[in-house]
Structure formats: structure tokens, C-alpha cells
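Report on one structure; see the data block that follows.
The full complex has more chains than appear here; those shown keep their coordinates.
The first chain written gets the first letter, and so on, giving A, B and C; residue counts start at 1 in each chain.
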């Protein structure tokens, strides 16, 4: 099923000829389109609620050029350098139901927090970014309690000892996605200390993603915020 | 604020004298009750949406006896041995909005999966357990696609190589909570292999909890299912 | 120099025949007494301000019997099972100048906290124990701020993610000795997660001792409290 066919199907839906549920189901089980060295998964957006991400680190220029090819036949495709992704925004994004709070411990954690915020906004979510509220100065965090409690789901990024998600998790009744960052030195071992800290949290509303994976946290937060 | 006061407040709410939101806010910021060597957090259920869990491993009989004391003044308190928790079910639980799917790779992973299922049901959720669908026999998993796609949120438990959450995550558009188990031998290093596998998943809708932490996964799943 | 000689010297001091400083210096550089298979360091108490500790784990009964022998010639010697130590309280202990606060995250951390508290009291310090104030319920900790700020030095014990010392350290202006405990499961790896968390703290008044080493923390806290 080529992109044109997908468009045709969606057009049928918009004209009421095909019910949304039926169209969705149809797309969800179709085979993918073979591009030779990489299989582009056009209907993944429908199946999993987010576009397939092609991990581009270490790829040759040939793969990057793949975007050129994709873009030629599908001009709406976009290449996001920071997120290392080719995305295809099919029609308008569905707005999330609540606000996603993105919190980070120190300003060194900002790049990861921003990756999460940008990604979540791209997926139709309202995002509030609360920066520099590390646990070493707990009153700074407590002053943001109102914002934290307003969020439907939270993304909390922290390096070094990685304690922030635990403290935030104890203040709210929303699910918290913890993102360990590689910020630190010595015995932080590239984010391992923060990762272990978050996995061993004593707060029961926290789950964890890979080190520096702001993108992944945003995908999950967006899924939850669209429920 | 003692339990009687909490009850009084709740009674006011039920009689319309205090609005729900106002009561909730009031409870959320109150101090806790000091029991000497342990601080019981009665209003935590309101603040975070789930009861405080007191990690009991390694505790002396004296702490277990603490439950006796708690039970004397609050007969509704329950002690859950498997979940290592004292819980206080305040009035009826609020039913979750959808179904939580609990999936496990091998029958050796069943205890962790069952801990998750029992916990989630206790919190008011409908749960479907899909067991023994490890990735080494992918057709067994594919035969369960309908159940997997019906879930509002999924908990996937796996030991050894821990690949199941990644495959499940690619089939659904719900958030997936991955629980590495300590099932395995040799280079599984007590669940480390499964944990690392899940953290490095190439599917963007997966977050991870600690090894064998079925309880934590259920808490988060329930939070999400109540949104 | 046998114990009798030490007593004689100290008597000279009490009678003004030898100045305290001179006596101390004399003791500090003397050889030790050879007992065959173990060298008892009688003047260590004077040289480092605390009695030598003989690590007894794995020792044969013969070494435990050593205490019997020591006790026969020095009836004031005491054997402390919990602290795994033979101590010799020489005359009265010098009282510490302020209060040592001993804080622990969960009740599972109590044994380590109590080891620290008992040891510190044995060395002449006033101790206040603040238990069960883990960071997942930050208001419980904040309610103890007055006690925390009253301490001249703090010992903070925590397992699992080990975040408590960082939060406590941000609230006070006293030195904080962090003690990771082996409380936890799965990815806590026997206290490694808590240890790494404490070493990577973003609060600059925290130093760390070995996992479960409440004894060592108390020794250092007592030294500081006697300055």
C-alpha cells in the first residue's frame, strides 16, 4: 500500500465512506513498503500511535539521503536532526488531554529535557518545563508544587545521583517517567549511577527509560496523555 | 490529623458540606501522624493515588507487629505478605477505565506477573493475564494480538534475554511497562541482562522498572488506567 | 609498655607530674604490645582518638578467645558483638560538644542507623535518631528540619536509591556522613546503587563510607563532634 493509497483511504474516511475504526484496523495489519535496504513503516503511526524512528547514529550518508528520496515522494516528511528521526505528520496531530510537565535537576540536564519537551509538543501535547530544581535545594522544588500537581504525566530528567524523580514522584499522583542523564563525572560512570538510583526508587509511580533518552520518555508521555 | 478526622472530613464531603476538590487539597498538604519509629502516611492514598508501601524485607518482628497496632486502631487495614505492604482501602476503589494486560515470557516468570496482576486488581482494574508467550515461538504471541491490542496499558514481564516487551511494544499503541525478572542463569547475572535489554529497546513506547518489581509496574499501570 | 605502665603514666598526669601534652606525645609514638598472633594497640585510643577495632568476621574461635585473655589482664575491656569490636574505655569518655543527628530513610535501614547511634553514644556523644523520613514523602523529612538543623554533624543512612543524604545535606550547614545500606533488591546490587548515588551527590557537604558501615560513620562523627 503506497502513500497515495493511504491518502485515498483517509479521504474516504473524511468523506464518511469508511468508518474511522474500520480504516484504522485496515491500516494496522497491512504489510509495509519495501525500499530495498530499509523498510519504511508508513502505517506504524496508526498502529502504535507514533511514527517509526530510524536510529541514525553511525549511518552512512546514503541513509541520510534516504530522506531526500522519501521527501521527493512525500513532501510532508520532515527530518529532525536532534531527534534523529524522519517523521510524517499525517493530517493534524490529535491534542493531548492534559499538560505534560518536563522537570530537570540542573541546567546541565537541559538538553535532554528540551529534547523531551520538543518531542512531546510535536505530538500535540501542552508542555511546561520546570528547570533547575535539583533536590539539593528542596525549597526550589517545593515552590513548583502547583505546576507539578497540574501535570497529567511528568518527565523528570536528572544526572549525577538521579534523586529528583523520587522526590517529585512523592509529591504528585501522576505517572512519572524518569530519564537518567549522562551529566556527572567520576563515579557517575556515564549515567549509570543515576540510572540505578531511579530503578531503585522507593516511590511506586516511577518507570525509567535509557540514559539521555528524552525522546523515548516523550513518546510514552504523549501516549499516556492521549488516553 | 488522625484517621477519625479523615473520616469526619470525608463524611462532610459525602454530605455536601465540603467540596471534593477542597477536601482533597486539604488532605494533600497535611502533616502525617507520628508513630514513634515509623511515620504512617494516611493521606498518601489521596496525594499520590495509591497507599504508601512499607518495604518490609529485613525488618524485625517489631515492625511486623506494627501492623497489629495499626490494625487495632484501624480495623480496615490489611497486611499483604506477597506485596510486602500495609494497605488501607479507603471506601471503594475507583474502577480503572480500560483493561490492563499482563504478559509474561515463560512460566518461570509467572510469580512476578501474578504479583502485578493481583496488585492491579486490588486497585480497581480489570486485568487479563497472557502467559507463556516468549519470543522464541513468535506465533504464540501473535495469536494473542487481539488481547494485546485491547489493553489500555500493558505490563510485560520477562527474564533471560528480556526481549518480549520490545516485540509486544511493536504490536500495540498502548504504553508498555517492562518488568525484568531474575529468571535465568549464568550470564543473566540476576536479571541484569533482561534489565539492560529492556532499557535498550528500539520500540519507543516502553519504560522499565526494577528487577522483579511487579508491584511497582502495577501501581503505574493503575495510575495510567485511571487517567 | 604494658597497660599498668599506661595507667602509671596517666596517674602521673593526674598528679601534675607530667603535663597532658607531654604524656600524650609519649604514648603516641610508643611501640605496641605483641600478643603473638595479634598486636593489640593499647595507645591507639590516644593516637587516633578512638580504640582500635579488630574486624572479627571470619575469625576462628581462637581470636574470640583472645578477648578472654585480654579481659583477664584488663577487666575493663568490653566485647561488643554488634560492633565486632574489643574496646577499652580508658577513664571517662570526653563528652562531644554538640548533638549528632542520625537519620534513616526506611525502617529497614534501622539496624545500620542504630549501630551508628550506639557507637556514637559509647564515644561520649549526645545522639538524636530520626527514623523513617525517606525522600518519597518529603513532608515527613521537612517536619524534622528543626532537629536536623540542631545537629553539629549528621549521619544519614539509606538503601535503595540512596537519595536521603543529598536532600538532608541541602537543608543543613553541618557536615553529613552518608552511609549506603544494603537494603533493596534487584538493581540495588547489594547497596551499590545507593553508594553510587551518594558519591554523585550534588550537595557539597557530603562524604561517604562503605556499605552498612554505621560504625565507621559514628567514629568520624564523634571525631568531628569533639573538635
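The rule we apply is simple: a contact is a pair of C-beta atoms (placed from the backbone, for glycine too) under 8 Å apart; a residue touches a chain by one contact, two chains touch by 3 or more.
It should be emphasised that the depicted structure is a prediction, and the values quoted were computed from it without experimental measurement.
Every protein chain here shares one sequence; 3 sit in place, and the complete assembly counts 8 copies in total.
Note that only the chains that are shown with their structure count from here on.
Where the sister copies chain A and chain C meet, the same residue numbers recur on both sides for over half of the interface positions. Farthest chain from chain B (centres taken as the mean of C-alpha atoms): C. Once the centre of each chain is set as its mean CA position, chain B and chain C turn out to be 39 Å apart.
Centre-to-centre separation between chain A and chain B, using Cα means, comes to 23 Å. Multi-chain contact residues of chain C, defined as those touching 2 or more other chains: 106, 137, 160, 186-188.
In the complex of the two chains, the chain B residues touching chain A come out as 28, 46-50, 53, 55, 97-98, 152-153, 169-175, 177, 195, 199-210, 215-217, 219-220, 223-224, 227. Residues 29, 31-32, 37-39, 41, 44, 52, 54-60, 63, 180, 182, 190-192, 195, 210-213 of chain B are the ones touching chain C in the complex.
Chain C contributes residues 105-106, 134-138, 142, 160-163, 166-167, 169-171, 184, 186-189, 192-194, 196-203 to its touches with chain A in the complex.
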